[in-house]
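Here it is: the structure, laid out below.
Showing chain A:
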Amino acid sequence: MKKFAAWAIFIFGVVYFVLPLIGMTEFSLKMRRGVYSFDAYFKVLADPQFQATFTYSIMLALATILIGVLIVVPTAYWVRLKVPEARPLVEFITLLPLVIPAIVIVFGYIRMYNTSSVLPLTGSAFGTDILLTMGYVTLALPYMYRSVDTGLRTIDVGTLTEAAQSLGAGWVTILGRVILPNVLVAVLSGAFLTFAIVIGEFTMAALLNRPAFGPYMQILGANRAYEPPALAVIAFAITWACMGLIQLVTRFAGHERAKA
Partner candidate 1 sequence: MANSTTAAPSLKARTGSGVALPWRWLGLAPFFLFALLFLILPTMRIVIGAFEAQGGGFTFQNILDLNTDSIRSAYWVSIELSVTTALLGGLIGFGMAWAIVFGNLPKRLRGPLMTFSGVASNFAGVPLAFAFIATFGPAGMIAVWLRTEYGINLRAYGINILSYWGLVATYLFFQIPLMILIITPALDGLKREWREAAEVLGATAWQYWRMVALPILFPALLGTFALLFANAFGAVATAYALTGPQLNIVPIKLFAQIRGDVLGNPNLGYALAFGMIVITGIANGVYIWLRTRSERWLK
Partner candidate 2 sequence: MTAFLDLQHLEKSFGETRVVKDFNLGIAKGEFVSLLGPSGCGKTTVLRMIAGFETPSSGAVIVDGKDVTGLRPNQRNVGMVFQAYALFPNLTVAQNVGFGLKVKGVGKQEAEARVAEMLAMIGLPQLGGRYPFQLSGGQQQRVALARALAPRPQLLLLDEPLSALDAKIRVSLRQEIRDIQRSLGITTIFVTHDQEEALSMSDRIVVMNGGIAEQAGSPFDVYNRPATRFVAQFVGTLSLLPATVTDVAAGTVSVAGTAVSGLALPPAAHTGAAVSLALRPESLRRQGRPGDASLSGIVRSVDFLGSVMRTRVEAAGEMLAFDAFNDPALPPPQPGDTMTLHFAPDSALVLPA
């Protein structure tokens, strides 16, 4: 009885999750009349707009990861080592992006950094890119911080630091050569997740008017029939790859630790 109920709900879930994936794949192959073909994919991949927006979003994702790591790793480390009383405040702030909708945050950006403000970031393309990157860092903050903080929990931060200090290492060396390698798996997990979030992000990019992959997909979706599901398949593959990489690094690290 229990087993029957378990199978029933599990199979219901599998059908619900698999149908849209089959649906989008099937649709994306139907561009040529009567036969399945990869025409939609060739068309999308050959589109210079696709190439430009995709490259742009990848660059943004990499910048987001870099800045995110530079902010999160030292902060999480410092909170653990020196300012444990700041933990509730820092954790609260890192969780805020889950509560304040992204659209509200970007609305604030547009009004706060407009051309007549002290810091007119939206005045230039590069300034807007910086603003968008910072917005993505904000979106990724909850995941990045949790991931790194969990990673730090498994190592003895205090002892590692004292040991490095006794060997004459400075703060930059300690963070870069001692702490970072030890939480590399956590950082990489956070980084891949950030990549998956940023690559197809729509709201912030659209409202800041930047030529990112998300808005490109939306515009294509409004005008074409077969290319959008092809894009969906590509986006799904990217998300899957990111999650797969997280699993891979985690498992690899497990083996390394077991060997040591």
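If you want to know what made the cut, all candidates are chains of the complex that A comes from, given by their letters.
Observations on the model:
Everything that follows uses one rule, which is that a contact is a pair of C-beta atoms (placed from the backbone, for glycine too) under 8 Å apart; a residue touches a chain by one contact, two chains touch by 3 or more; residues count from 1.
Computed from a prediction, not measured in an experiment: that's the story for all the values here.
Within this complex, chain A is touched by candidate 1 out of 1 or 2.
Within the complex formed with candidate 1, the residues of chain A that make contact are 2-3, 5-7, 9-10, 12-13, 16-17, 19-24, 26-28, 71-72, 74-75, 78-79, 82-83, 86, 90, 93, 96-112, 134-135, 137-138, 141, 158-159, 162, 193, 196-197, 200-203, 206-207, 214, 217-218, 221-222, 225, 228-229, 231-232, 235-236, 239-240, 242-244, 246-247.
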